[in-house]
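What you see is the complex with one protein chain gone and the rest in place.
Chain nomenclature is as follows: A and B, assigned in order of appearance, with residue numbering initiated at 1 for each chain independently.
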Amino acid sequence: MEPLSALIDSILSASVDLTALAILLVFLPLFVVFTARGKAGYRFGLRPIPLYSRIRQLASHATESGSPLQVSLGSGQIGSEATPEAAMALTVFDYVARHAATCAQPIHGVSGDATLMAAAQGVLQNARQESGYPENYAGRECTFYGPDPLAYAAGAAGTFGADNHLALIALGEFGAEGLWLSEALADQATTRMGGTSDPSAAALMAASLDEAVIGEDVYAAGAYLHRPSHLGSLAAQDILRLVIMLAIVVGVIMTSLGYWS
Amino acid sequence: MKRIVPIGVAVLCGLTMLVDFFVAHPLVDRIGAILVEGVTILAAFALLLGLLVLLSTHARKLKRGSQPGLSLILLIALLGTLAVGVLLPGSATLTWLFDYVYYPLQSTMAALLAFFAISAVYRAFKLRNVHAWVLMISSLFLFMAQLPLAAAISPYVPMARDWLIAVPVTAGMRGILLGAALGTVATALRILLAVDHPYA
Partner (left out) sequence: MIVCPNCQHHIPDDVEVCSNCGGSLEGFLYRLCPACGALSPAQNTFCHRCLAELKPGGAALKAAQDETIAPFVPTEPLPADLLIAPDALAQPQAGITSEQTPENAAADAAEPTEEQTHADDEGEQPAADDSVEPAAVAADEPDAATVPAAAHASEDPLTDLAASLPDSLIGDLAQTQDLLPLEAAVALPHRAHPPTFGRPGETEQYDAELFARISAEPASLNESRHVVLQRQQRLLPAIGRALLYLLVLLAALTPLLTGGQLFTSQAMLPGAEASALATSLNALPAGAHLLVSVDYDPAYAGELDPLTHTLLRQLAEREVNLVVMSTRPTGMGLAQRAFGVVSEETAAYQTYGERHALVGYLAGNEAALRTLSGSIDAAFKQDYVKHVPLSQLAATEGLATLAEFDAIIVLADDSQVVRRWIEQVHSRTQRPIYALVSARVKPLLQPYLSSGQLTALLGGASQGAEYSAASLGSAWKLAQGDAYVAYWGVLVLVAIVTNIAWVARKRTERS
């Protein structure tokens, strides 16, 4: 036990990033409480985000028509700082894939990162298996066009036209390739929608896509696509946002009055 | 069990990295470094998997006859570059490939953005609402303000540009980044606490 207690002592005496820890400690209880309420069936009010309504409708439409949707998952590597954005891309892909899998319809996922492609394959395999059609799973439904963003955009645009897709959903981590992909498909009479959290890339995509989300709206995908646990964390985010707003206002006043330098 | 094990591993690794972020301790740092190296190795293997998927996709296209020419070019270019990179690392051949194939191709692809931006602007600049007005005026002004002729027009133009970038643009960016950071934290916590597992 002595080495263990020595280890604990040494960890406690080690330097800790107190600001980050404080933010986490404020957020964690809010997150736990609201997530539990969300999972218990409490309905939180959601403002309409047209993109997610259209994704729901198009997922059903694609299932009925038999034309697949193409989900472009972006270039966010799982394991990097883009992991949360990649997770949201996978959430959207999961939703669309389950719809398609229930009726044994095709679906197409394109990613600009190999780890994301592997995860998307797992999601699709799961969806096909649970819908009772495991034999319909083919790894090639999730494709990868290299780690270069523009090569990825060119590959995604190339396959879109070739496979007669119903619509494009480009949600995840995108840079300028988001505009490239969207505009390359603008010539085709098809719906293009998506978004990214990077404001500079989102501005380009918003100018080009039929329907777009920017910034934190990307992280709300799960809450709008039938994941009750996401509803709770979204509410916790809103509370913390209010806290931050209050802190900014107080900070401005205190600094203006000369209490803080 | 099929789900519990991967989720358990993910949660354990995530929590370890979280502790490593907050605590600067040699032992924790060492564990964190091992996990981080593991991520790099996994990413490399995933890249290999991606390469195989790419090869199989285009080999199938070649066999099936849908756009076989493009697939053939891709396969030759991929395998050729791979062979040169593995057999002759840092050689003049590799530099030649970079300078005369990859570099011009990438530049051309990026140059297409200038064309695509114009067609996007054609739609976005239609003044049907206030947003379109703001977008058009700010875009044209900021673009112009970065040109050398801006200072020739008036010395206040560069000042206005600097103020716009430093105050309203930065404020907006900070707001978006704060919101995105909250979203990131929430998503990370969902994965760390096994509330959600989008990867399986």
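Everything that follows uses one rule, which is that a contact is a pair of C-beta atoms (placed from the backbone, for glycine too) under 8 Å apart; a residue touches a chain by one contact, two chains touch by 3 or more.
Model, not experiment: these values are computed from the prediction.
Touching the chain that is not shown, out of A:L30, A:L58, A:L90 or A:L181: A:L58 (per the contact rule at the top). The residue from B:R60, B:H131 or B:R174 that touches the chain not shown here is B:R174.
Residue in contact with the omitted chain (choice from B:I31, B:L70, B:M109 or B:L192): B:M109.
Mapped onto chain B, the footprint of the missing chain covers residues 3, 33, 36-37, 39-40, 43-44, 90, 95, 98-99, 102-103, 106-107, 109-111, 114-115, 118-119, 121-123, 125-128, 136, 139-140, 143-144, 146-149, 151, 158, 162, 165-166, 169-170, 173-174, 177, 195. For chain A, the residues touching the chain absent from view are 39-41, 46, 48-50, 52-54, 56-58, 61, 77, 79-82, 102-103, 130-133, 147-150, 166-167, 175-176, 186-191, 198-201, 210, 224, 226-229.
Everything below uses one rule, namely that only the chains that are shown with their structure count from here on.
Distance between chain A and chain B, defined via averaged C-alpha coordinates, is recorded as 14 Å.
Looking at the complex, you find that chain B touches chain A at residues 21-25, 27-28, 39, 42-43, 46-51, 53-54, 56-57, 60, 66-67, 70, 106, 109-110, 112-113, 116-117, 119-121, 123-124, 135, 172-173, 176-180, 182-191, 193, 195-196, 198-200. Looking at the complex, you find that chain A touches chain B at residues 7, 10-11, 14-17, 20-21, 23-24, 27-28, 31-32, 35, 77-79, 83-85, 87-88, 90-91, 94, 113-115, 117-119, 122-123, 126, 139-140, 142-148, 150-151, 154, 158, 162, 176, 179-180, 182-184, 186, 197, 199, 204, 207-208, 214-216, 218-220, 222, 227, 229-230, 233-234, 236-237, 240-241, 244.
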